[in-house]
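Here the complex is missing a single protein chain, while all its other protein chains stay put.
Going in written order, the chains are labelled A and B, and every chain counts its residues from 1.
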Amino acid sequence: MIMEKIAELFIILILVSVVLNVSSPFIKFAIKLYSFQSLMLAFYILMGAVHFNSVNLYGSFVITIIFKVILIPYFLFKTLKKVKMDKEIDMYIGIPEAVVFAGSLTLLSNLIAQKIVKTGITFGSFVFTISLATFLIGAMLMITRKTLFSQIIGFLTIDNAIFLAANSITHGMPLLVEIGILFDLFVSILILSLLILNLRRNVAA
Amino acid sequence: MNFNGQHLIIGVVQFFIVVILAPFFAGFIHKLKQRARGQKGINIFQFYINFNKLLKKEIVLSKDATFISNIAPYIVFVTYLIILLMLPAFYRYSLLGMSSDVILIAYSLALATFFMTLYAMDQGSAFGGLGAAREWFLTVLSEPSLIFIFISLAIYTKQGRITDIFYFIQKGAENAFLTGSGSSAVSVAIPFLLFISLFIVSISENARIPIDNPETHLELTMFHEANILEASGKHLGLYEYGSYLKLTVFLTVMSLILFPYMAVNIYQIPIAFIIYVLKMIILCALIAGVETVNPKMRVFRVPNILSVSFILSLIAMILSIRRF
Partner (left out) sequence: MDNLKHKGIFRYFFNCLTILSAAFFTVLSIYCFKSEFIVQSSFINFSFKFDALSLFFVIFISSISLFISIFSIKYGDKYDDKPSLFIYSFLFIISMLILVISNDMLTFLIFWELMSIFSFLLVIYEGSEESRKAGFLYFLMTHIGTILITAAFIMLYLKTSSFSFDYYKGAAGIIILAAAITGFSIKAGIMPFHTWLPYAHPVAPANISAVMSGVMVNMAIYGILKFLFVFSAGSNSFLGIILLVIGALSALLGIMYAMAQKDIKKLLAFSTIENMGIIFMGIGVSYWARIENFKSLEYLAMLAVLLHIINHGLSKSSLFMGSGLIDKYTHTRNMEKLGGLSKKMGQLSVLFLIGVMSISAMPPLNGFLSEWYLYISLIGSVFTGNLYMVYFSIIAIALLSLAGAAGGAAFTKLFGITFLGKPRTANAENAKKSHVIERIGIALPILLCIYIGVYPYQIISGLNSVIFYLTGGTVNPNPFSAVGAVKIHSFSLYAPAVIAAVFTVLLLIILFYFKLFASDKKRVFETWACGLDEKNPKAQYSGSGFSSSIMKVFSSFYSSFSEIDFEKDVKKYFRSKSVYTEEVNDIVEKYIYIPAGKLYFKISDFFNRAANSANINVSLGYLFLTLIVCFIIYIFIIR
């Protein structure tokens, strides 16, 4: 019982971190929040692993910690240091409007989730709502922000949301698939970082 | 709701204890903040001494003051007293418990703001109008969050009165954690979200540092203090005491969300009281910590953080409607 409540808290913290991400104009804070969000995701997976006693989920937990909590934020910070980007993120709409919009997306995703999913969610009753909301807000981050960096953050948020949804519906994916996905993600982050660096160099020169 | 003599008496006693403790909590926060900055700090009971001193001073009224200046301090003070009369602190029943509707509490806070801002505009001072405009700017942003927090609580517990709300949470938590029954009715996430949301709102409503800085000597940076700049003597004392009461109202609600433990009978009162004071001290330390590590925000960045608080309470409400 308590496990479930705590898992609920972790899932909520994922959503809270995304909302905070929308509300904050600082890139560094956004990367830290992404790291925190991934940590919460990892803990959620750990809860599932303990609950189902599944080796796949344990592996998934370790990989998530290594890649999403440590490596990707590390590379992002490194790139950030190199490009010496502005701390403030440019946006198309104001922050309060964006946050309220994020809230209405959450309402909408709850409505959708209530319509689609009747049963079948195994662990934590509103994981699907939260993952859908995280997905939509991540997409909104990508649309409303101007700099490439924050779009990367939005992309990573979307990835986390899909990961969460997949984990909520299945009892964990096969480890091989997960490693493949994570490597894909990692490579894409590397490529994007290179892209940013090169863009910066070319534009600055 | 039964009228019980014991409830009434303990409700009154509770009210007086909380009212008397209010300046202590404010002074405690102040002391902690000063210690954290490396200063020696004031006496913890300094605010009592200040209040006593203010009562002995004469009032300087502006030439332009009208009847508003004479009644507003009293109305503001009494409004906070009324709200404290409704709140349970460490005993399950409060004196006005049967009419302690959450929306009434939220609107009563607006009533106090209304009179305080009218007071500010009464003397025709430039700072007063500025303070009033800023106070309403904050209230317009934080009032929806506050009402949403309260209504989330009401929907979560299916109770409308604040005494019943917290009693329901307490009962549910007791059942779930001690006996393990009825655990589906209890949530950790909802109180957590509401706590964070209310924390943000109470920082903005109580003129605390990331949003307001009442300690500067520059009137242009003030929100709350600019409203009462013209007050003096017992009027100032009432306003100051009123602000401690407001802080206590918010801290009490936060403490009850954090850990609802209220005495249901007379024998539990000592331990409930001790727990209440402990919770309040922890919250005071939390507020002092936030005030110490944060710099003051730009005014137009305040909507960002208050909108986050609004959305957190919205998420809490979504979670609670999923439960039925």
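Going forward, a residue touches a chain if its C-beta (ideal position, glycine included) is under 8 Å from a C-beta of that chain, and two chains touch if they have at least 3 such contacts.
Fair warning: this is a prediction, and the values are worked out from it, not measured in the lab.
The chain not displayed here makes contact, within the full complex, with A, B. One of B:Asn4, B:Gln39 or B:Ser99 touches the chain omitted from the figure, and that residue is B:Ser99. Considering A:Ile6, A:Val62, A:Leu80 or A:Leu107, the position touching the chain not shown turns out to be A:Leu107 (whole complex). The residue from B:Arg92, B:Arg161 or B:Lys279 that touches the chain not shown here is B:Arg161.
What subunit B contributes to its contact with the hidden chain is residues 1, 55-68, 74-75, 77-79, 81-82, 85, 96, 98-99, 101-104, 106-108, 110-111, 113-114, 117-118, 121-126, 128-130, 132-134, 136-137, 139-141, 143-144, 147-148, 151, 154-155, 158-161, 229-230, 233-234, 237-238, 299-300, 303, 310, 314, 317, 321, 324. The omitted chain makes contact with subunit A at the following residues, 94, 96-97, 104, 107, 110-111, 114-115.
Keep this in mind: only the chains that are shown with their structure count from here on.
Remark: subunit A residues 1-2, 5-6, 8-9, 11-12, 15-16, 19-20, 23-25, 95-96, 99-100, 102-103, 106-107, 110, 114, 125-126, 129 touch subunit B in the complex. Listed in rising order, the residues of subunit B touching subunit A in the complex are 176-177, 180, 183, 186-189, 192-193, 196, 303-308, 310-312, 314-315, 318-319, 322.
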